[in-house]
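Of the protein chains in this complex, one is absent; all others appear in place.
Each chain gets a letter, A and B, in the order it is written, and its residues are counted from 1.
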Amino acid sequence: MKPASFDHLLPTSLHEALEMLNTHAPDARPLAGGQSLVPMMNFRLARPTVLVDLNRISDLAYISDAGDHLAIGAMTRERTIENSGLVRTATPLLYDATLHIGHLPIRSRGTIGGSLSNADPAAEYPATVLALDATLVAQSVRGERTIPAAEFFDGVMTTTLEPDEILTEIRMPKAPPGSGSALVEISRRHGDFALAGVAAQITLDGNSVTDIRLAACGVGPGPIRLAESEMILRERGLSDDALAAAGGAAAAATDPDGDVHATAAYRRKLAGVMTKRAVGKAAARARQSA
Amino acid sequence: MTAKRSITVIVNGECLTGEAEPRMLLADFLRDELRRTGTHVGCEHGVCGACTVIIDGDAVRSCLMFAVQADGAEISTIEGLATNGEMHPLQKLFSEHHALQCGFCTPGMLMTAIDLVHNSNDHSPGAIRIGMSAALCRCTGYVGIIDAVMEYARQVHGDPAVTGDETGGGRHDG
Partner (left out) sequence: MDDSVRRESGGYIGQSVPRREDKNLLLGQGNFVADIQLPGMVHAAFARSPLPHAKIVSVDVTAARAMDGVCFAASGDDVMAALPPINGMQVVAPQGWRDRVDTDILIPDQPLIPNDKLRYVGEAFALVVADSRYIAEDALELIEPDLKALQPLPDAESALVDGAPLVHEHLGRNVAAFLHAKKGAGAEGLEAASHRLKRRFVHHRYAAMPMECRGVVADYDTRTDTLTIWSSTQVVHWVRREVATALGMPEERVRCIAPDVGGGFGGKGHVYPEDILVAWLAREIGRPVKWVEDRHEHILNAAHSRDNIYDVEIGFDDDGKILALTSSFLVDSGAYTPVGAGIAGNSIAHMLGPYHIENYETDCKVVLTNRTPNAPYRGAGRPEVAFAMERSVDLVANHLGLDPAEVRFRNMIPPEDMPYEVGLTYRDGVAMVYDSGDYPSALRSALAELGGLETIRQRQKDALSEGRYLGLGLGCYVEGTGVGPFEGATVKIDPTGKIMVATGACPQGQGHETIFAQFAADMWQVPIDDVFVTVADTGHVTQGYGTIASRSTVTASGAIKLATDEVHEKVFAIAANLLETAETDLELRDAGVGVKGVPDMHVSYRDIATAAKPGWGHQRPDGVVAGLESTSYYEPPTVTWSYAANATLVEIDPETGQIAIEKYVEVHDAGVLVNPKLADGQVKGGLVQGLGGALLEELAYDDHGQLLTGSLMDYLLPSASDVPPLAVIHQETPSLLNAFGVKGLGEGGAIAPPVVIANAVCDALRPFKAELNSTPVRWAEIAMFFDQNG
């Protein structure tokens, strides 16, 4: 289908963009990579009357080393993140997550800010920022505010952003030395949205788990922090029993919907399996880096 | 209806100007306004890949961009691959390996492959198969396509010849 008519505004600065969003609220929408918004517009399921196109604001695309975290501009392309040596070494979980996003041509345009703002429950970035307790920076004409990842996601395709706010920066905590991470997901085809996925980052001291972070995607209205599973593994280590228990806790923590691709029960089961596998893979990588 | 704008793009090295209202998809702009019908439209929801073109060096689905966003961009399409009547090496390989039947997916396949081979770091058979799963084909079962792209990767990167075994399909986790 063809989209409905809209007015296209092309700001060249963040300030200009924010003014436009404010002026044209509530019908204006920001346009980032377009890989989620444009299909919706082509189906006429999304019909913004004004698009504020962020793609010419070069100031919003960057990856910089800010000491204990990487500061990533919201308009940084997923492809850029994938190719960044800095991301690969400093925030390897973000790199791993990126590999699972669709296909290369999607990543050519898709942005981290767009993906997080879109808040698809099956997307990888939301689970990743939640697992790592990233900080998200949002701006509007009223100024800037920082939002912890745990307070950002607010239901299916919903965030706590105001209608005239956009994300400008994502602050990704660097992986602790000696840690390992992995995002493991199961999808029907390569590149499809996950039926269930788990992002894991683990730090080991011998056989003890000194730090573990787990978040699931595809099994709830938004990403789910698997706090119970984390606790089990911190207390009991990585024995088979502990992993099974952690998997069981993850399954219980989920609240998936069923659809043509998978029933709720199956997704719940998969959440458990993905937890075990993600932890196993992350732990193996942690041992390798030791 | 919002007013049409003038858009200038460099398509296969040629500077072209056309008109489009903001909602006109880049794919439609290329095909209907600039009369470059080599790029095909298969779904308009960014899944099939038939509309893939290369913009400023990266493969992009032209059904997910508006023409107005491409103003000033350098775009490569299937029509620009052959030079002086001589087919691009990948085009020749497609013919040799019977990598096309109806030809509808072929433009997207070629542009996806060129970006993949030239701009990614992993040229193993498994990575190529995964990379090429970005574009759908209904006729060939992908066998000739993967063979052609793998051989192209070898030509470009000088990898040693690999025989047969790639990762099979059917499982996607990890």
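The rule is short, and it goes like this: a contact is a pair of C-beta atoms (placed from the backbone, for glycine too) under 8 Å apart; a residue touches a chain by one contact, two chains touch by 3 or more.
Just so it is clear, the model here is predicted, and its values are computed rather than measured.
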Residue of B:Ala73, B:Leu136 or B:Val156 in touch with the missing chain, whole complex considered: B:Leu136
Residues in subunit A touching the chain absent from view: 1-2, 4-5, 39, 43-44, 186, 188-192, 259-263, 265-266, 269-270, 273
Residues from subunit B at the interface with the omitted partner, ascending: 1, 21, 23-24, 31-32, 35-45, 47-48, 50, 77-79, 81-82, 87, 91, 94-96, 98, 100-107, 110, 129-130, 132-134, 136-146, 164-173
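Going forward, only the chains that are shown with their structure count from here on.
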Residues of subunit B defined as touching subunit A within the complex: 1-2, 21-23, 25, 28, 44-46, 49, 52, 55, 58-61, 63-66, 68-69, 112, 115-116, 120, 130-131, 133-134, 172-174
Residues of subunit A defined as touching subunit B within the complex: 1-8, 10, 34-35, 38-39, 41-43, 51, 53, 55, 79, 102-106, 108-109, 182, 184-192, 274, 277, 281
